[in-house]
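Contents: one structure, followed by commentary.
Excluded from the complex is one protein chain; the other protein chains are retained at their positions.
First chain written, first letter: the chains are A and B, and each begins at residue 1.
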Amino acid sequence: MTDLIPLTALGCTAARHEKIGAFHLTERPNLALASLSLRKGQAVPSPFGLVLPGPGQAVWSGDHGAFWTGRDQWMIEANGQTDLAALLKAAVPNASITEQTDGFAAFELTTEQGADAIDEVMRKLVNLDPHAFEAGSATRTTLDHISVFLIRRAPDKLSVIGMRTYAAALWHALAQVARRTDADIDARLSP
Amino acid sequence: MTRLSTGGLIDRETQLRFSFNGRSYTGHPGDTLASALLANGVQLVGRSFKYHRPRGVFAAGSEEPNAMVELRSGARQEPNTRATVAELFDGLVARSQNHVGSLERDLLAINDLFAPFLAAGFYYKTFMWPKAFWEKLYEPAIRRAAGLGTLSMRPDPDSYDKGFLHCDLLVIGAGAAGLAAALTAGRAGAQVVLAEEDFQLGGRLLSERDSLDGAEASLWVTKMREELQSLANVRLMPRTTVFGAYDHGIYGAVERVADHLPTPGDRVRQSLWRIRAKRAILAAGAIERHIPFAENDRPGIMLAGAMRAYANRWAVTPLKNATDRVAVFTNGDDGHRTALDLMAHGVPVLGVIDTRADAPRFGDYRLFAGATITGTKGRHGLTAIQITQGSKAAWYSVGALGVAGGWNPNVHLASHHRGRPVWDEGVLAFLPGPNGPHGLIPVGAAAGKGGVANALADGMQGAITALGQIGLAAKPIPLPQAENTPATQEAFWHVPGRRRAWVDFQNDVTVKDIALAHKENMRSVEHLKRWTTLGMATDQGKTSNISALAVMAELTGKTIPQTGTTMFRPPYTGVSLAVLGGGDTGPHFRPKRLTPTHYWASARGASFIEVGPWMRAQFFPQPGETHWRHSVDREVLAVRAGVGICDVTTLGKIDVQGADAGEFLNRVYANMMGTLKVGMVRYGLMLREDGHAYDDGTCARLAEDHFIVTTTTANAAGVYRQLEFFRQCVWPDLDVQLISTTDAWAQIAVAGPKSRMLLQRVVDDADISNAAFPFMACRALTICGGLRARLFRISFSGELAYELAVPARYGHALMERLMEQGADLGVTPYGTEALGVLRIEKGHAAGAELNGQTTAQMLGLGRMVSAKKDSVGAIMSRREGLAGDKRRLVGLKPVTAQTPVAAGSHLFTRRAVQDMANDQGWVTSACYSPHLESYIALGFLEDGENRLGEVITAANPLEGQEVAVEVVSAHFVDPDGGRLRD
Partner (left out) sequence: MLIPHPLLGPRDAQEFIYLGDATLMHRPDATRPDAEAAFCDYVFLRHNPAGVHRELWFHEAGDRSWLVVTRNTVTHEIIGAELACDVKLGVTQ
């Protein structure tokens, strides 16, 4: 084990968490990522028992998950792995595998107000129809000029995976929208 | 006070205090600033743009031309706000604008006396000479005299937001037609957005006395609002203006989230919505037009429909004294409704002046049939009108006059996308034409189908049709019992006469001005608009354009449809730049990319510089260093003498894998890449297909089927896009996969003669001796007790150097470790400035040399373009014009070492005339070299490779600089490259 101490994408040793009204914004530094691209003519594999999903979709099974990122290309997720690419390469030796854990920062936005609050946040964040973006949906889009993967892990849980070097800007954008959405919900609830 | 004792949709129990021009008044929730001013008997609210004529409230909505005020104070001061749409709140502060001295005694009212000289075109003709006077004298003076409100000149303290909505049906306008459409679609389960400009739903239903199901219409509106609010699939958006229709069913809208509050609190002030609607219903209603007649612009004269709205919705009249009489001037039935409504409220009515000889009578009031108004009196407010009936003219004292010239369907949005409205002789108005935005269906009054019963039915049917087009079934909903009031009128456009009759109030355009424009040969309506400025003010001529067209048609002997309308373009009403600017200002205006060592550099006091989206450490000042050059010179010398470390993560990194990866890279790089041995790195040059140099970097081969391509920081995204283009569009038969990994690795340059010594202290057990790990070697290894890393022996500085890549999260700790381990070696962090100096000293090309105008040959890399294979740009690089270019990258050294050379200077032979014909090239990069103790530069010079030793001139005529420079090798440092290989 190296004695170097890693920092999260936000520059801390611990994951950041912020409660914003009814929203919780959480950094997930332990989400390991590796991309899997099929070689020409390669059949679609099932790494870690995952049924790799079609366009716009994500799947999970145990500690692993996968979401579609392009034709014949997926991002594989795992909780807490240190060298996911090596494990994935072992599982699918013929595919093109690239370690991506450190390429991205993963943030999760959850709410105590249910799916509608996540829908409302999405309306301020991205140009995607929240009704068509149900649990299990995943896509890349732009958010405040930042290219991100958006995954709806549950009706009230939205994952935003953005380029690591944009982490601080992305956190700012998410926290600000959560604050504004919370203020909107408050205003609507008060007479 | 002219507040009526009963009625109105106002909360009489609650008092709101506000001030206008420093005087305090009160109003009620539900009031606009305009209705509250009228309730307090304030008729005079502003001055006109050009003649500074006294003006009063003219309309009851966003079409208002006159009642423009400055709202609020301090940093929130907002000019040119229409009092007719400003919601009253407690503590509101408003001021009139466009006057010098008090509103009542505006000194610039003198302009009105000079009106005969100030007709349309006056400015164009008068202030032409001398030309130089325009910018310095005329324009500022005219702008001062004709300015509207003033800006606070302070930063806006509020925040703004943006968002995206997706719906099946966007309903624009929540009057009778819009509510029927929204409810029909809402009950059918469609995703509906209902946008209403007003703060209340209901549209004209709130302003008329029509009954629905035998009861007040507002009761039905309340019921509708409650049902719509209860539907999860309907989004109600009051205070929201849909201002533009864009391609493919995209609409722009501004929601005024907090304009009606003293301060927004924790909410945003306004929000910009981009609405993607599969279909849209335009239920924007109609805007009333007036009839120009002599002296028709006095306060107290307003649209007859607005007068009804003030009486019915706000329980006020535009009278100064409640006992004064009101008259109505009309060319159709609609004006009579105003008289009837006012009478029902107990307001004294003189009668109705109807231009029609056979005008019908609808109630017990005096009817002047076949009559017109030919004059008015009253300095700051209407006191009398002259009614002319046949040859008889007589004066009548009145305190207010309603003018009803007919209703113009609000075709604005339906006329975006170059859709042209179509004249309908039956309703005497332009209706939405067939070529407007696709998927937008106008209904109700906006489609010329006025009358409550018509509007309700049309709105419902519009929704059924719209949803049917996208495969959703909607059922008719039960509509309330309603009637259509009689609405016949005649085509009567203006009262002819010698005195001025205003058409466009805000811009002071009269019938005479239109006649003058015609005389000046302005034949097209677009010319008329620009010559007279008609319809060009903040109201965009909403109440005046059609009257002007009719007058112009009459003058030209053409019909109104032959005359045509001007082009309609977004926005429908003004949109603040703040809301278009979006959510963030200041440091968050643009998202920033932070390198993996950003916080480390920041803690060391680095000075940062923006490089595209990146924040990069520019240099690391030390105590006692008072000038950036002190720091940079120290950093450069430390690298040349010992070892320096620098974060170079920003360079683009692309993972290229696949069986054909080598072949693919052969095709995209000018030089051979497929022959590269595993474990080695090669410098690579990419050309554009037109043969010019595009980007350079290194390419490392980690395995037979696995390469890492690096790009310059600036071109990282562009090179990736280009590689994907060739992979997908040109050679999709190759087995290649691309993944960008720029962010995944913290890449640290370790440069200087002691770099190997430093690295040996952190790598675990790999042999990185010169023999085992020579120049241009690369390998995966572990460092610091098992951390996976990649080491590349490449050099940008010309020294023995490496780049060490670790997973990004370890970048910070790696820097700390290198600093600890290298303390005795004098390890020095360096920034982009030193990086730049080091590469200029070594003669390495960077962005300034790869500017898109240079070729491989010019860069001295001509032999890199392999003749053994085809690659992107290879064929075109051999074109005569490119291949024959004799300019070459050279080093330039000032004859006196301490004379700076400016990048961008042009190169000339000594004593040559400095013009384009004698231009010999240009300076691309320049810096001070602490190593050579001289300023140095790189540049492209004609026949440069054969001119070493010649002294030429680097000229910077913009700043009057001229420097004698000696042409030298671009490799100022270690030209043989021995240091790299040791």
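Keep in mind that, in the parts below, a residue touches a chain if its C-beta (ideal position, glycine included) is under 8 Å from a C-beta of that chain, and two chains touch if they have at least 3 such contacts.
Quantities reported herein were computed from a predicted structural model and do not represent experimental measurements.
Only one residue from B:Glu139, B:Asp690 or B:Asp982 touches the chain missing from this view: B:Asp690. Across B:Arg17, B:His248, B:Arg590 or B:Arg981, the residue that sits in touch with the chain not pictured is B:His248. Of B:Glu135, B:Asp358, B:Asp733 or B:Asp976, it is B:Asp733 that touches the chain left out of the display.
When you scan B:Glu724, B:Asp919 or B:Glu962 for touch with the missing chain, the hit is B:Glu724. Taking the complete complex into account, residues 55-56, 68-71, 127, 132, 139-142, 147 of subunit A touch the chain not shown.
What subunit B contributes to its contact with the hidden chain is residues 246-250, 276, 438, 689-690, 717, 721, 724-725, 728-730, 732-733, 870, 874-876, 878-879.
The working rule: only the chains that are shown with their structure count from here on.
The touching residues of subunit A, when paired with subunit B in their complex, are 1-9, 11, 29, 35, 37-40, 73, 83, 96, 98-104, 116, 123-124, 126-132, 144-146, 163-170, 172-173, 176, 179-180, 183-184, 187. Against subunit A, in their complex, subunit B makes its touches with residues 161-166, 191, 232, 257, 265-268, 274, 276, 583-584, 588, 590-596, 598-599, 613-614, 649, 655, 657-659, 706, 734-735, 737, 739-746, 782-788, 806-814, 817.
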